[in-house]
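A single protein chain has been omitted from the complex, and every remaining protein chain is retained in its original position.
The block that comes next holds subunit A.
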Amino acid sequence: MFKKEYAWRGIATIGGLIVIGLTLTIGVFLAYRGSATFFQFHHTLGEFLGSADWNPVDSAAGGGTVGALIFIVGSLVTCGLALLIATPLSLGAAVFMTQISPRIGEKFFRPVVQIFAGIPSVVYGWVGLSVLVPFMRVAFHQQVGQSILVAAIVLAVMIFPTITSMTADALTAVPKTNRDGAYGLGSTRWQTIYRVIIPAAKSGIITAIIMGLARAFGEALAVAMVIGQTTALPTSIFSTSKTITTEVAAQMGNAMEGGELKAALWTLSFLLFLISLFMIWLIHRVNAPKKED
């Protein structure tokens, strides 16, 4: 009789241990491979983070340069812009589907958003490439059409469903008694939403935004298709550039095992890992129960 009990507990424990083990191993592995740039090829952390001079040599002899500033700036700017575009729209959509018209919201809006979330990124990239890029050429007289702005728009569309559905969940979780309290004091619907419901859902909304940002940071394919992939610091939102992920994705097939380029790409990957760790830490901080002061 207790055999089953132990068997299931065993399976659950093993599953949990595997997840923890995998995460740790990936972290250690990335740290180990990524550190070769600094220990084996003797570059400094300052050069990696602060220089825009990226020319690692594809051999074990080394001697190239590994300034990753272009990719770091590229990632920060595209993701930041994407967030600026997506957050207000997502917040509005979530308020609409949970507060203003919950019936249409639940029946129609939420399923559509879920479908949205399931579309593969190559489709977003392709649509961006065949619709937005030519549009930019015509509308803004851009020569190439690809740019940071287009990448940000594509990313914004991609993270919109993530932020929207998580924000909607956070808004739905606000107890109805808060709403009654606000209406009972003579609040209008907007006052109730803006002054009571959104503040009450604040930590959930921030979590939604960070999850959206994390998804944007990790996206390589769709961004690579529309950002133009030039190794240069962007000078405006119409510039072409690269991001951390697009560079890793584009170069990893070409790099020789044991070479400086390979090591530098591992360092970039480790940087991505650290950034996502940081975001997870942020989420935990936002959601940590406040100490009663």
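Everything below uses one rule, namely that contacts are C-beta pairs under 8 Å (C-beta built on N, C-alpha and C of every residue); 3 or more make two chains touch, one makes a residue touch a chain; residues count from 1.
Quick note on the criterion: contacts and distances are computed from a predicted model.
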Per UniProt, what's the omitted chain called: "NADH-quinone oxidoreductase subunit J", "Carbohydrate ABC transporter membrane protein 1, CUT1 family", "YeiH family protein" or "Phosphate transport system ATP-binding protein"? "Phosphate transport system ATP-binding protein"
Sort through A:Ala200, A:Leu261 or A:Ile283 and give me the one touching the missing partner chain. A:Ala200
Taking the full complex into account, find the residue in A:Gly46, A:Gly118, A:Gly186 or A:Gly253 that is in contact with the omitted chain. A:Gly186
Can you name the residues of subunit A that touch the chain not displayed here? 175, 177-178, 180-188, 191, 195-196, 199-200, 290, 292-293
